[in-house]
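With one protein chain removed, the remaining protein chains of the complex are shown where they sit.
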Amino acid sequence: MSAQLERRKAVQTDEVAGYERMLEIREFENQINGLFAAGLIRGTTHLCLGQEALDIAIAAELRPSDTVMATYRGHGVALALGLTPESVLGEIMGKTNGCCGGVGGSMHLADMSVGLLPTSAIVGGGIPIAAGAALAYQLLGQDNVGVAIFGDGATNIGAFHEGLNLAAIWNLPAIFICDNNVYGEYSRIDKTTPLEDLHMRAESYKMPHYAVDGMDVAATRKGIKEAVDRARSGGGPTLIEAKTYRFAGHSRADKALYRPEGELEKWQERDPIKLTEEGLVKRGLLDAAKIEKMRADMTKTIEGVVATCQAAPSPTVASMFENVFTS
Amino acid sequence: MSAQLERRKAVQTDEVAGYERMLEIREFENQINGLFAAGLIRGTTHLCLGQEALDIAIAAELRPSDTVMATYRGHGVALALGLTPESVLGEIMGKTNGCCGGVGGSMHLADMSVGLLPTSAIVGGGIPIAAGAALAYQLLGQDNVGVAIFGDGATNIGAFHEGLNLAAIWNLPAIFICDNNVYGEYSRIDKTTPLEDLHMRAESYKMPHYAVDGMDVAATRKGIKEAVDRARSGGGPTLIEAKTYRFAGHSRADKALYRPEGELEKWQERDPIKLTEEGLVKRGLLDAAKIEKMRADMTKTIEGVVATCQAAPSPTVASMFENVFTS
Amino acid sequence: MAAMQFRQAIVNALADEMRSDPTVMLFGEDVAEAEGPFKTSEGLLTEFGPVRVRDTPISEMGFTGAAVGAAILGAKPVVEIMFIEFLGVALDQVVTEAAKMRYLSNGKLSVPMVVRASCGSGLGFGSQHSQTLENWFTATPGLKLIMLSDAQSAYTLTRAAIQDPDPVVILEPRILYAKRGEVDKDLKLKIGQARIMQPGSDITIVSSGQMVDVCKEAIAESGVSAELIDLATIVPWDRKTVLDSVKKTGRLVVVEEAPLSGGWGSEIVATATSALFGELKAAPFRITAPDIPVPYSGPLETRYIPTKEDVARQLKEVMTTGKTPKTWWEMEGLK
Partner (left out) sequence: MAAMQFRQAIVNALADEMRSDPTVMLFGEDVAEAEGPFKTSEGLLTEFGPVRVRDTPISEMGFTGAAVGAAILGAKPVVEIMFIEFLGVALDQVVTEAAKMRYLSNGKLSVPMVVRASCGSGLGFGSQHSQTLENWFTATPGLKLIMLSDAQSAYTLTRAAIQDPDPVVILEPRILYAKRGEVDKDLKLKIGQARIMQPGSDITIVSSGQMVDVCKEAIAESGVSAELIDLATIVPWDRKTVLDSVKKTGRLVVVEEAPLSGGWGSEIVATATSALFGELKAAPFRITAPDIPVPYSGPLETRYIPTKEDVARQLKEVMTTGKTPKTWWEMEGLK
């Protein structure tokens, strides 16, 4: 079994492994922040700090043969689905060990072996594509599902509307997961959108819809499971709104000074890692010592990954001429 | 006062004139059908037979200084707003006496003196443009309104979603009128759209919305008036769904054989011209003799217009090089 | 060999591919029950059923995007865009998503989708429904672009496009749908291969779409010994066939339906010039439509695209003077 599939299996079968993966994502994103600040990574990046529960829930409830179409804010979901930290960081650093050989970058992570299509840097662009994956499954008689993950801001773009309507009318095995992290870039969602509960927009397509507590792995898993079961059994698509919060700024340079005072702190009280930790401790699956060790190990692991990726070779100039066409 | 403004004033102030205009539209569209069949008009055309009530209601409730962005199915609304039959038919025949000098054609009628922007041949294309007209009014402090007219099928395109959301969040003096004539081309609306009452989609934008009986001039006027009053007084946009029916096929060649048996006949029982006629007779404003004379006169008038337009000159080749840029 | 209408050649290509490959599917507005606004899917719903042949809502972004996803996951979707202009609401999915998917997956996935769209002027559809718009696609590495010109290319290249592992856009000149032509179902014609329609020795004409027939007539009328090439694939175009011909004739004219500015013809002229400068007997040039929207009125639309008379005039002129002929609108002092 490939490293990716093993990593995937872990979060599907073991809650502690799921917790550990959340730590990994957190540590990974923090490292990225530092690497950018140090000028060791170029371009831009969009961190998912605070949204780890959603990523884990998705990875846990889907099969590797299901397809996920995510966005530029994709490090967390890639790691959760099973990509190794090395292949994600390598890609972000533009190295040959990256999941796309370094030609994609932070906004374009992919690994079809665990169902991750190249993430899209176009807001809403992935929504019809996920519906299309579901369409292929319907045509081929496979019981996989096609999943789109997108932000709150993306519910204002035409592709959202068209993708959902199409999935509804064709009864596609698709799941639309709106990661409502309260902001689209620097704009609070209530400034651009007259509706608070974004999942209500599914009413326009007579599609089942609901919100889940996106800070709580179990609650999010439950919501996703319901949709997955419906989709696999021919019941059609679902729109799920995961209520989360973006702990960092929109992208690299953003200090998020536009946030109302106290908002971040309020959400941090429900930090998904803290919540998960508390739950596992309560159930006796973790204790303080284990947690401390896991955290320390993870820091070391990710530091090791950083070192590996820094040492990894850049792609050759010849490689950028490959893979334009199939033939 | 120009001929267009006089014609506009008539439908605004005189119900019998409104009735007469409906007859004009009916007669006009029937003539177009014949001219096409005879090969005297090229290209394509989209008749509004059966939808005359909506066109008249719009013209009656709006001011000439309001802006209307309609579609390729635009003969009726153009005539209702005040364009002369000659300028509309001239355009359809590609003659210099057409409202656009013959370079536009059936799908692109325009006359800003009564508020008609060049109608768009792109489904949904006019929806954000009407919102933009409303935006200009808001900026300039004018109490005009921007109106988009579009079909049932158009509610499935992204521009509908984006245009309505923008109008809602900016509280624009805009009115969105969905002319639900049951079909988008050859597809019954229920085949492409999971929702029956299309106006419910305004819920996604927290926008006021309702349906009106689009076969009934008074009911439609009432619905439009409510929206106009709201828009002019700063209350923001409205989505109105006018329930109508397309008596003819989608376009020139279409015999509409896909319609369920009896559907057309059922709707024809509520032919808007018949309903209006009955109302006016009941109220003593019309009688059988007057009606007969009006119909006969109208047939003659339109026949005269056809003759005029057939005799009108085609544009010179030089004219197609004009008006590409302003300078 | 069988004679059939251009639109029937498309129907045949779709049907033959659907018969031989169960993953091929077709969707678009009114392609199923109504069998296509231009009757290019006649009989397909009946033969292949509603799972493989589907009507869509009016949602070009939605269903073109769905084709991208379906293509990646094992289907071979063909989407019909009724008029090429409608991709203006969905270009993103073709140019920014489909064309880059293979690159962004480091070669791990393919997007075997086909976008078919009617295009072109001549039928009185007005300025929003009469363009060819090749320029929207020509600078998109990862995307192939075909322009059909007759029943034969319709049949052969539609099949080739469906079999192709990469995204392909096919432009179908609307005015040709009813035109009949011979179709040899076994003919080999690949994407990227130009067609020499008529040999000639004195000038190479590169053309495509509905202009190919116009050029044929113009050659007859002019009496010039012109080698007529139907470019067929606009991207990637057949440099070898074109340059070999120009080497032989020493002269090149491109005849295009699109406006002068921004057309693919400039690519041919620029490439041939850079490559064969010393071997040219005259300046390569283009015959195109003027830089104006497509006018509606019959007498204007007829003049809008290059006419056989004007192509013939320019052929004769370049042969006798060696100079680049003026456009008809320059000659008439217009613009």
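Residue numbering begins at 1 within each chain, and the chains themselves are lettered A, B and C in the order written.
The rule we apply is simple: a residue touches a chain if its C-beta (ideal position, glycine included) is under 8 Å from a C-beta of that chain, and two chains touch if they have at least 3 such contacts.
Just so it is clear, the structure is predicted and the values come from calculations on it, not from any experiment.
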In the full complex, the chain left out is in contact with A, B, C
Out of C:57, C:265 or C:298, only one touches the absent chain, namely C:265
Identify the residue among B:162, B:185, B:254 or B:277 that touches the chain left out of the display.
B:162
Contact partner of the left-out chain, one of B:36, B:137 or B:150
B:137
To test your reading of the contact rule: which positions on chain A touch the chain that is missing from view?
42-44, 94-95, 102-108, 120-125, 153-154, 156-159, 184-187, 191-193, 258, 314-315, 317-321, 324
Absent-chain interface residues of chain C come out as 61, 85, 88-92, 95-96, 99-100, 103-104, 127-128, 133-142, 235-236, 258-259, 261-267, 269-271, 273-275, 277-278, 280, 282-286, 291-293, 324
Given the full complex, what residues of chain B touch the hidden partner chain?
67, 69, 99-101, 103-104, 108, 110, 112, 117-118, 120, 122, 125, 127-140, 146, 158-159, 162-163, 165-166, 169-170, 322-327
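Criterion: only the chains that are shown with their structure count from here on.
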Compare the CA centroid of chain C with every other chain's and tell me the farthest one.
A
Which integer distance in Å separates the CA centroid of chain A from that of chain B?
47
Can you give the whole-Å distance between the Cα centres of chain B and chain C?
36
Using CA atom averages as chain centres, what separation in Å is found between chain A and chain C?
40
For chain C, residue numbers touching 2 or more other chains are 56-57, 59, 61-62, 89
What residues in chain B touch two or more of the other chains?
156-159, 191-193
